[in-house]
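Only a single protein chain was left out; the remaining protein chains are all shown in position.
Let's turn to subunit A:
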Amino acid sequence: MSSVEDRVRKIVVEQLGVKEEEVNAEASFVDDLGADSLDTVELVMALEEEFETEIPDEDAEKITTVQQAIDYINAHQA
């Protein structure tokens, strides 16, 4: 099974339609990867599905970069 990092990157590439090399750890979804507010909502939904977890709205708001998404999943996975 691929690492959390790889899976998160794959989702970001798919959801935002960006190139893999653009998706570095510090990339901000909105500022660097061109996501709008609906994109970020869909991104969180895709993460929820991939990792079979529920991300509450308060937490979702704080996930604004690739690294934050990876950290969140790592911290909340069983």
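One rule holds for everything that comes next: a contact is a pair of C-beta atoms (placed from the backbone, for glycine too) under 8 Å apart; a residue touches a chain by one contact, two chains touch by 3 or more; residues count from 1.
Following the convention adopted for this analysis, contacts and distances are computed from a predicted model.
Asker: So one subunit is absent here. Using its UniProt record, which name fits best from "ABC transporter ATP-binding protein", "Phenylalanine--tRNA ligase alpha subunit", "3-oxoacyl-[acyl-carrier-protein] reductase" or "Carbon-monoxide dehydrogenase large subunit"?
Answerer: Choosing among "ABC transporter ATP-binding protein", "Phenylalanine--tRNA ligase alpha subunit", "3-oxoacyl-[acyl-carrier-protein] reductase" or "Carbon-monoxide dehydrogenase large subunit", the correct UniProt name is "3-oxoacyl-[acyl-carrier-protein] reductase".
Asker: Sort through A:Glu5, A:Glu22 or A:Glu42 and give me the one touching the missing partner chain.
Answerer: Final answer for the missing-chain contact: A:Glu42.
Asker: Contact with the hidden chain only, please: which subunit A residues?
Answerer: 36, 38, 42, 45
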